[in-house]
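Input: a single structure, listed below in structure tokens.
Excerpt of the complex: some chains, original placement.
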Amino acid sequence: GQGPSTTATTTSKKVFVVGYSQSNNAEPYRAQLNLQLEYFMKKYPDLKLLPITDAHQDSTTQVGHVQSFIAQHVDVLIVSPNEPAPLTAPIEQACAAHIPVIILDRSVNTDCYTSFIGGDNVLAGEKAGQEALQLLPNGGNVVELQGILSDQPQIDRDKGFRAAIAANPKIKIIASREAKWLKPNATTIMQQWLSQYPKIDLVYGQNDPMALGAYLAASGVGKASRMKFIGTDGLAIPDGGIRAVQQGQLAFTNIYPTCAQQAAEYAENIVHHQSVQHRLTLGITEVTPENAPALYKQYYLGS
Amino acid sequence: MKADLGNPAVQETSIPPSRRERLKRILAILGSLQGYIGLILIVGFGILSKGSIFWDGVNLTNAIGDFSSRGILAVGETLVILIAGIDLSVGSLLGFCSMTAALLLTTRGLNPIEIILISMIVGATFGFLNGFATSWLRIQSFIVTLAMLSIARGLDRQLSNNVSVGTQTVMANGQLTPNSSAFQLLGTPGHNLFTFTLPFVGQVGIYYPVLAFLVVCIIFQFILSRTRFGRHIYAVGGNPTAARLSGVNVTLITIAVFTLSGMLAGFAGPIDAAYSASADPLAGQSFELDAIAAAVIGGASLVGGKGTIIGTLVGALILTLLDNVMGLNAVSDNWQLVIKGLIVIVAVVLQRPGVFTSVLVYIRPIVTRIRSERRESPESE
Amino acid sequence: MNTIAGAGNNEVLPVSREDGKIPLLEMVKITKRFPGVQALNEVSLSIQAGEVRALLGENGAGKSTLMNILDGVFSEYGGEILIDGRTVSIHTPRDAQKLGIAMIHQELNLVPELSIADNIFLGRELRTNWGTLDRKRMRQETAALLAELDIVIPPDRPVRLLRLAEQQLIEVAKALSLKARILIMDEPTSALADAEVARLFRIIHRLSASGVAIFYISHRLEELLGLAHTVTVLRDGELIGTHQLTSVTRSDLIRMMVGRPLHEVFPKTEETSLPEQELLRVEHLSLNRREGESHRPLYDISFRLCAGEIIGLAGLMGAGRTEVLETIFGVYPRHRVSGNVYLKGKLLNARSPRQAIRHGLAFATEDRKSQSLITRLSVAFNITLAALKLFTSTTFINRKKEDVAVIESIHRLRIKTSQASTVVDTLSGGNQQKVVLAKCLLTQPQVILLDEPTRGIDVGAKAEIYELMSRLARSGIGIILVSSELLELLGMCDRILVLCEGSLTGEFRRGEVTQEMILEAATTQQVRVNASKHSI
């Protein structure tokens, strides 16, 4: 129980309606965010979370969802933008309609929102890079599995990772390809790399599923023990990164914050006119085989 | 006797003629509304469940505006489907053209009209290649346009270097450049072309994507029904051999239709860019499915030769308003997928001509029986 | 004579009832309605084993509908069907097949991508003990069937490569292979030439002798003599009467069909007296073979067509008559064609049908369904498709003008359709053919190419079409008529050209020619110098 034990007690009987527009439910990270948000929202009896809308990774759809929340005059609007630019205009519309907006994880190109809560993708990349430096003190060959190339987290994680490993010139990125955040794609690409490059020392997957997909490919040809796998996201689900670290499949991962707990807290604060930070950047928790069991217990939501 | 519907064997004489006339008139009206029944039900449900929130100028404008770039693609797609082809590349072409538009705006500083024209030319060029490969190389349009889907997307991503390009260029004083500001009129939410005040109704805004979509529909409905080119399109789709022997230049029509489809994708590109205030290298992905779905739900047959733009418009409205109504009613997302699938099937079944009359054939005897029973009981009449 | 008095009252088959024998098949009060049309109204008839029954009636009288009901094509209809005196239920073609009913449909019904053997055995494929297809046996049996019909085509050839007449023969073979007790033939000879027809008749005689009951629908009344025993006439969905063929005359039959006496002649009686003015000149026209064809479809054809003249093209099946018309009309790519076509002295050499139409040619193809009509669209759409220019002012089609023209065409050719917006598919076969002609005439041509124009057209309408042709000729239009009915050619044409295997083998003037002379020319093979050695 790490939730805020101080349950907000308010005099008004009113129930406040919260709408949450998710960009893509079907990413494990975002699915976890949804679950957590529902979990933490339940802790505030005066907040009612409408069914979460899913834009299926399509900005146009998400604009429609945001607009429909505006039409319903929700009391708080939470948005995880699929893309900054397309969502800017509807968030300005919400602002014009005096609806408080909490932006999660990805920014928008306007300041007209109540609060932004997010992690730092460059930092996540850097942490992965620093871990790589430690795992490969004598240098080595690194391959990188990228998310959708035009996605901002991809760009930032890539930037942070490369910046960090630049500290050791003997570490070389010998290949990088787009696996679109997906596990089977990563498996396929890794298989090709394995037949192509005799020596791969470390695999950096920009999210855990890609790192695990690469792990599957490598363990299939019995090479998994000869290389290290680093992921990002660190979800506390049975199929997630923390467990994978615990089981030794991944050498390391980051818990990239889902922001759900803070979002629920902020929503509560906002409806009661308490002040919130305009920008809140959350830290990154490193997951190593040592702390993995504890972290899993801490973050796991299921029974 | 002649215009009589349904089963002739039933005791029709038991219904008095005046009533029969009335019944017939009601049936005729129902029959003419037949093609819209799916749409009517969705709108009706929207109004019933959400009242003025749904039936509100802004909400409807938003809903149609969201779909309008896909709607414009659907018009081009309808033409292609009419000649028994399919165009899977429209989504990618829209993506490429929205990127072109954004780059023309930010790097060349062109004005929206120039951008639209160039974008249409770019789209038409791709479309021409589709048509050329389909008709000259005689490859199935499915393969040609699937290849083009891949090619255009690759070029789009290469052109943009995988980074989305914002369309809001700011001058030194922090204001948007005039062209960038004008570009917003092409679809950035909340930016109307112009607004005016109507008595009773209040302020009305004309939102470019909606206007553009409707105008495209009108123009192409006109072309299809009132020009030789339109007739030839139907002929090519209905029977290419017969069309050729009737003096139709089948190759030319094929190329023209694919070119138009590409051109419309080019026309929709800037709208999409303005709507998102940026061109995403992934913009338009899987829009082709929506475009095809709108056409097919609207009655176009993939075998060719059958379909109208009005039908496609209805199909597009069904798709977008269904999403809107479900969104307003806060249906959970996973169930939305399920419900959407079911409703699309129901809508298509309902708007098939003759569903009512064929249902009536079964219902009629029952109705008649009930009536005659009523007549026998004393309280009636 | 007085047998006609029976017309109108549904007096069913005196023939069979007198013997007291139970008829093989009885159809009782068959009723069928389509939207807007009463296709059949309480039609009853019966047939004995071994009997050949001709079914006559105008286009749209309901002949095909009646037979389709018997074959299970329509699942919903009123009335009752009895076989051997027992009521049977026929609602799918499969039901009919099981009861020993086979039908050759008016429109071809083959699967183009499948081979001849596959088509013939479709729906009742032979199987080995393993349950797999017994392809060898099917091929053998197909070869035997084809041999019976004197068709020399390998059983493995896909049907799509066959010409119309060949496809029709495949349909015949398919129906024969069913070994049915009741065989229905809906205009089986409409695309066949005389030699094939004679072969078919021999087979019908044999089947009839072995006890098969045969329904035979045709608009060629002359065929019926010596073929049919009895005849049933339908008009507008009503049964008019059933008679012994020997007891009625041709004009009786026509009167029963049309409802009024019809003076039936080929109206083109005298040669046109127009001043000789050349319309079309064809010089050394050859059509090169395509890949895989064994010989050239056309070789060195030359002739002239004058204004007001009707030229007939005669020949056996596959002689290349259709190709002559197609080549003139620009259907083939230019590189396959050599020789020249001149229109009014000017080089035409049409590169496409479009160009040919623009220069005043019109072409009614022999295969209406696949080449002339867009069957899923309306009558009006089809009629005006080739002539839209006439109704187009600048860009838009003037719908009023178009409607007028359509209505006029429908009246002129007496197309039986409830509305101009009716889908062509739902018209009867003959009326579809009339739509083809209407479309052709609306382009206001100078030269009309007609390939089997009266295929499936009833006697009354035929007379009207002959009349129309004569009128067109008198007004200075040139017509080339391809027909497999020699009488039609003899009656209508000023000159008859005879083709054999792609070469001209005879030319006859009107009045100086007999059927025998044409037939002889049609079977004279020209000694053709080997093409590949000759031309350098």
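Lettered A, B and C in written order, each chain numbered from 1.
The rule we apply is simple: a residue touches a chain if its C-beta (ideal position, glycine included) is under 8 Å from a C-beta of that chain, and two chains touch if they have at least 3 such contacts.
The structure presented is a predicted model; accordingly, all values stated were derived computationally and were not measured.
K.L.:
For the entire complex in this file, put down the subunit formula using the displayed labels.
P.N.:
For the whole structure file, chain stoichiometry equals A x1, B x2, C x1.
Throughout what follows, only the chains that are shown with their structure count from here on.
K.L.:
Which chains are shared contacts of chain B and chain C?
P.N.:
none
K.L.:
Based on the averaged CA atom positions, which chain is farthest from chain A?
P.N.:
Relative to chain A, the chain with the farthest C-alpha centre is C.
K.L.:
Can you name the chain whose C-alpha mean lies closest to the mean of all the C-alpha atoms?
P.N.:
If we average C-alpha coordinates per chain, B lands closest to the whole-structure average.
K.L.:
Determine the centre-to-centre distance between chain B and chain C, using the mean Cα coordinates as centres, and give it in whole Å.
P.N.:
Spacing between the chain centres: roughly 43 Å.
K.L.:
From the C-alpha centre of chain A to that of chain C, how far is it in Å?
P.N.:
Distance between chain centres: 72 Å.
K.L.:
Could you say which residues in chain C touch two or more other chains, in rising order?
P.N.:
Counting only residues that touch two or more other chains, chain C contributes none.
K.L.:
Please list all residues of chain B that touch 2 or more other chains.
P.N.:
If we look for residues of chain B contacting two or more partner chains, we find none.
K.L.:
What residues on chain A touch chain B, complex-wise?
P.N.:
On the chain A side, the touching residues are 22, 25, 50-54, 58-61, 63-65, 67-68, 71-72, 83-86, 88-90, 92-93, 96, 109, 148-150, 155.
K.L.:
Show which residues of chain B lie in contact with chain A when the two form their complex.
P.N.:
53, 56, 58-59, 62-63, 66, 69, 157, 160, 162-164, 166-168, 188-191, 272, 275-278, 280-283, 285-286, 323-324, 327-328, 330-334
K.L.:
Quick one: which bits of chain B touch chain C in the complex? Just the residue numbers, please.
P.N.:
Touch list, chain B to chain C: 2, 8-9, 226-228, 231, 234-235, 238-239, 241-249, 305-306.
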